[in-house]
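Worksheet for the structure shown next.
All protein chains but one are shown in place.
What follows is chain A.
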Amino acid sequence: MKEITKSISRRNFIKLSSLTGAALSIGFYFPASGKEAEVINLETAENLGIELNAWITIDTNGKVTITNHRSEMGQGSFQSIPQIIAEELEVNLNDINIIFAQGNNAKYGSQITGGSSTIRGSYKKLLKLSASAREMLMEAAAKKWNTSKTECYAENGHVIHKPSGKKFHYGELVQEASKLEPPKNVKLKLPEEYKIIRKPLPRQDTPLKTNGTAIFGLDKKLPGMLYAVVERNPRFQGKVKSFDDTETKKIPGIKHVLAVKMSVFSTFREGVAVVADTLWAAMQGRKVLKVEWDDSGFEHLSTEQLYTRMSESLKSSDSLSVRTKGNAEGIFQKSDKKVEAVYETPYESHSCMEPLNCVAHYQDDKLEIWGPIQGPDWVQDFLSPLLGLPKEKIIVNMTFLGGGFGRKAFMDYPHEAAIISKEIKAPVQVVWSREDDTTQGPFRPGMMYQCKGSINANGNIESFLHRSAGQNMDHQWPNADKKSYNGSATEGFLETYFNSLPHYSFSDAPLDAPIPVMWWRSVYASTNAFAFESFMDELAFKAGKDPLEFRRQHLQESRYHDLINKLEEVSGWKSRKKNEGYGVAIAESFSSIVGEIVKVSKKADGKVKVDKVWAVMDCGWYVNPDIIKAQIEGSIIMALGAAVTHATHFKDGKAVEQNFNTYKMPRITDTPEIEVHIMDNEEKAGGVGEPSLPPFAPALTNAIFDLTSKRIRKLPFNLEEV
């Protein structure tokens, strides 16, 4: 970790204490660009125009308050951040109060909850800051007792004098401690000394979610707040030609009907908002609203057209080179033991259980927003130029998120709420119906992949060629360089393969289409890994090797061997029975490696059923094993949905599936038994929320091949029809 200063400046600790009364405040700065947090001294901070974050505050009653700069969308930051802090600060977890930060990246650094980055991006600094604060409190106590710090220890929010047994609670020490210089070097605990980290402690937000008191975006109410629904162009980029609100205005409670135009990447989404005193009235008003659209000027594509274009671009020689080594194409051409396959994955809707919604109150020259938002600072940055308001005048408050999965990192719905509130001069909540949420995107991009590979005389891969075709999310932004290749084209591939494969070529053929696309849990890894790991299996078959053994012989580092050994051991891979199909897949994304084995068998009626999934997660350093287990279970079930139950199709430029009756979610009846194992090692922390999604689909189809000799190369597929 690169540090700008050797220690945390004392002034960093106390800067905010004047604002909060006597309190010890600990802060640091997350660089927006870097991967890890940096401690930064105040002088530098001032030069950079950075205000330091009061991350942890201890008041005179000993109450610890943590400001959570990231959102809580189910992934558990609300629990894992306090667990880290409580460990080194030596406080009881129950004495920590956690509050949501407002958007402010000058203060907190990047706040985007994405890339499975919350813990891996901050844990080292959180440990160090907490330990520093503890040392300062101990020193303060030693001073009061006129003794040496070595005679004291900290426990449960107290400093205790060993020889006499005298104690101070932290609250009694904060004033004295805030005057001290922070320690230059603090010794952090070894993992075997942890009392709180690594423990499956229950989440603090659970009780709020079992009695209905957790406030999600949709639950936010303001005095005098109106409700808005928006009829948006179903073809994403069309314009409002005209609208007739005669019938709408006859409905009691309707207050306003107005055209709105939201920024969506480099295009606009137009619609007509119906505003009423109840959401129900607004919904009724929308039903009888007549809108005429202007849909000229862009293509109205169907799923067939989209995939035909991807398929054509896979065949053409025109593609962008992503990463190469050796002479893959030449070796492949000359080989007499080669495999070639094309894989296809669908467009998908995020379908968070909480549909998109946002409350906005625009007053004079300031805007305040409340909502289920993954990136409050992104909302500020996005809206500031669009509304002509300085960032400081845009206050963004996070609520709990009823799911996020990447969709709630996009800023169109706060924009919509802001525009409407400004126009109607009242606080307003914009609510997307389930149909809006399912049909409007941005979607996970559908992808096609062409894989080619050859096997040498020893049964090893000698060439590996991979070409992807599909929309590049980055190409949608204004002034995007459409000649740039997809930076995530190899996401999901095991890093170690880049060393062990002698010849490889990764290339990308971007598809230009007017369908808005965006991050969907684990982003491109969610689709890439289906191609990578299906193809690994096809190569293993060609080489006449056991799929697990075949992967093992290409893994050069012990970390990967440990993982594959664990997978083999827990799943009983070697002792599997004849009527059982076993499939394996391993993917690496967001700095974690996850291997999954799926077991399938045939039901009495001959149809295939998924019996069990074993998942082995190597995320390096970790906090709460139960939260990790929950994330893996959830990722597998979400991956199951994208593999066998749902997909978004397009017809005449519009999304076909509108609600859960046609966009069919996996349900409790579809859920197999899931067994999770977490590797213990000395590696750095990796992501947890996303990396276990990518391996599931290929592990499943590989298992089906093992059972039936039928190779599935296109998702989704119907398990009933295998």
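We adopt the following convention: contacts are C-beta pairs under 8 Å (C-beta built on N, C-alpha and C of every residue); 3 or more make two chains touch, one makes a residue touch a chain; residues count from 1.
As a convention for this text, contacts and distances are computed from a predicted model.
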| item | value |
| --- | --- |
| Options "Cytochrome c3 family protein", "Isoquinoline 1-oxidoreductase, alpha subunit", "Stage 0 sporulation protein KD" or "Carbohydrate ABC transporter permease": UniProt name of the undisplayed chain | "Isoquinoline 1-oxidoreductase, alpha subunit" |
| Among A:D381, A:D546, A:D626 or A:D680, the residue in touch with the chain that has been omitted | A:D626 |
| Which of A:Q75, A:S132, A:S319 or A:T439 contacts the chain that the document leaves out | A:Q75 |
| Touching the absent chain when the full complex is considered, from A:P252, A:P390, A:G487 or A:G544 | A:P252 |
| Residue touching the undisplayed chain, where the options are A:F400, A:Y413 or A:F590 | A:F400 |
| Contact with the hidden chain (one of A:G115, A:G595, A:G634 or A:P698) | A:G634 |
| Residue ranges of chain A at the interface with the undisplayed chain | 73-76, 202-203, 205-216, 218-219, 221, 227, 252, 278-281, 284, 351-355, 400-405, 431, 433-434, 626, 630-631, 633-638, 659-661, 665-669, 671, 673-674 |
